[in-house]
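Missing here: one protein chain of the complex. Every other protein chain is in place.
Labels run A, B and C following the written order; every chain starts at residue 1.
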């Protein structure tokens, strides 16, 4: 058993981390902090954790630095920067669920997050926590930049064909649909039940901050600059992201070959399931799990140009956040990769 | 006042037609028929029509042919063919909400609906009931092929730029999200509350029957063969369709120019609203109305190639079905086009 | 045409009032004010009112007092007191949707709303705006205290048997289930989609402020002090209240007799529908309408004591608030009582 702490744990990703970590065979959550909920008990804020005895401590990192070896940071973007640096200096390992260490390019960070990155050296040290790409680096990382929810759903849908250079990298369109928990737990009018319910909308077209994150990783994969079209949508359900991805093959391809490429690439991955030909992923099938379901379709009724349509489904709070974070921890500490992540979720 | 009848009126489009027609200043619904609900009262099947005195009559068209001048047909695809032909022969006007007279090409009909079209001559006579394109033909039509719900949301998002030849017609991708009522009222397991709730999925990728309908109309508009990529999705809400449409401009364009093109094209249309720059359509904004809201965005962060992103929102049962049908009736009979279609809908 | 104004109109009841009033044949909305939304356009706040040209004005009553003859007040409880007094003094008619003038007893008001009532003389003048009881007084009223949403659903379920002294008035239990819009539009965490969705809870047991309001009116009806048990619940839907009411008959009764009592009592009421024997009200059947559906059941399988179970369904924002307010206006001004309230609502 070793000790972990959660910093900024009163939101949805904090709650799911608490839940997962409490069920992990090898770790002990010693501390959870929260700015707005300091002094309140975890059981009050999370109805599914009624038996949890922890109390939220105030958000003073100095006070809690000795309480754990590994820190999960669920702080808002921008405020996470410094916390990571402080903990790193103190010799602690960090898994940062904010966006602050995801973009390798400090200039890109400044452009998209409208604030300067003060620790560019640490940016280089940080490892992007997507095991399907960076497993080996994660093993030895001291700072993990845990991926954004949309990027996980987008990148996992594209890795196999990007790696194999099968597609025209200028043709990528990602149309994503997310449940409302993805927007966080701070109460604002658009997130109220009576506003979000019974409606669907697109938002942040051309401006969503997950765009450069997806482009960076696809760029690394294909070793060139990648620009994508990314459109997020908000749909009336608690959790889940479905991404429908459209790409043009470089040359004429056959669907079974592409499907085989996916199956081979993910053959040993514990959390990616390539569905059978014709099977559709849906978010209910991954709700409460750390799986990413992927299915590949080929539209060739336009004889001039084929289009690959890749559909992925994840639980935005698990494979898209807290489950992913725990998977990273498992890799960092040499635990079984699936430790604490194998419980089947209720259905419906 | 003139007399109208609804054939096959126990589903959602039948219910909405009944509601709209009962509120229309110039028409009188004399008859509504239903196969499965013959003998039942309308008030039992539609909770919002508790004060309606009509009883569903059996589905024998012969028995009801004298009861009206205009017939709305809400029959399943394939069974509508013959009913239209019979009524037409009897000198009646018909607005057919099924797909049977939408495809002008009998061979295409056979391919997509897996049954032969027995009245190819009538196919030619039938007018595709989208007033924004065919207003003049609708005025004199005796058979209206009322458009499918997805096609309305897709075509209205593309007409202005297709007409003006602004885009690469091989680049069209339509990603649509529909509420569950779009799948009809026949009980099947996937449409049960506990199955469809809290989930989102794509379906019928490359095989949805609205594909050739969209392609036909876009082809007529641009005077060449059009092939599109169309992906429908089912999302957990009662009604509404949001379509996110991706197209490549032929040449470098500026957003205000495109927006102006849309505003000009729809300037006099009573039921299409081009939103202001940066405003997002959502289905809650059109729920219960006959409006189609359209907004245009331009993604140009890929310097090689711009992408236009057009978002449209309609109520699938109104602008996507029954409201559209009544709009067509208004045009056919010289009523004010908005007669019976101006009530503001409740919100939230 | 005469002029009306809405004070504090950026919430859900304000939005529904705007919608209804804009469709009313005889009135003109000249002004709508809002504290938090002053300067914003109505079309921005209410997606269903996109074509509305009004802009929210600041909440200075002095500035708008000349703009209308009748004022609808959608202010929070406690702040409405003074506004009513000011407008009344200026010779204006007022329909107050807050609770400030509902309780006739200033002491009760102080106890339940924890603030002193500064205008006890006006309290006496104000008429409780439930036409099914106070129609004649409403005709001549200058201040209407528009009923609370739960009280409407409760009182209308009990009037006929209270008036006819059929029941043990100590036995009344009201178990109410409300959609989330009933809790208003101010964003708080419990009203967020991801919190309220997929859950049901009771709240404010023994402490809900609608309790004394229901007790007052039932007391007036039966001419004695009435104490009830009232339990509100929050359920995951946008709008609607279903109240299930349990009462013991004084003496052995027969169901058809009770049903007849309800039918007779409500025979001429335009907005109360007594359902047929065995028929169940549901909120979908009244959504978007000003109806209250009522059905009466008798449980007599306990031979010692019968229990009457009365179920009522209303739309909390219409019969429970804004529709009721407009009905009151119609009565006050001698319009047809149903003017502006007859549109059929979409379904599903």
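We take it that contacts are C-beta pairs under 8 Å (C-beta built on N, C-alpha and C of every residue); 3 or more make two chains touch, one makes a residue touch a chain.
Everything quoted here is computed from the prediction, not taken from an experiment.
Peer 1: Any idea which of C:24, C:177, C:273 or C:319 touches the chain not displayed?
Peer 2: C:177
Peer 1: In the full complex, which residues of subunit B touch the absent chain?
Peer 2: Subunit B touches the missing chain through residues 12, 179-181, 185, 187-189, 191-198, 236-239.
Peer 1: Could you pull out which residues of subunit A are in touch with the chain that's been left out?
Peer 2: 12, 15-16, 19, 22-23, 46-51, 181, 198, 238-239, 273, 282, 284-289, 291, 293, 315, 317-318, 343-348
Peer 1: Tell me which stretches of subunit C touch the chain missing from the display.
Peer 2: The list for subunit C reads 170, 173, 175, 177, 179, 194-195, 197-203, 205-206, 211, 227-229, 231, 233, 235-240, 242, 244, 246, 280-285, 287, 297-299, 301-305, 307, 309, 311, 313, 348.
In this section, only the chains that are shown with their structure count from here on.
Peer 1: From the C-alpha centres, identify the chain that is farthest from subunit C.
Peer 2: A
Peer 1: For subunit A versus subunit C, what separation do you get between their C-alpha means, in angstrom?
Peer 2: Averaging C-alpha atoms per chain gives centres 46 Å apart.
Peer 1: As a quick test, compute the distance in whole Å between the mean CA positions of subunit B and subunit C.
Peer 2: 37
Peer 1: Listing for subunit A: what residues touch at least two other chains?
Peer 2: Correct list: 179, 194-195, 197-198, 236-239.
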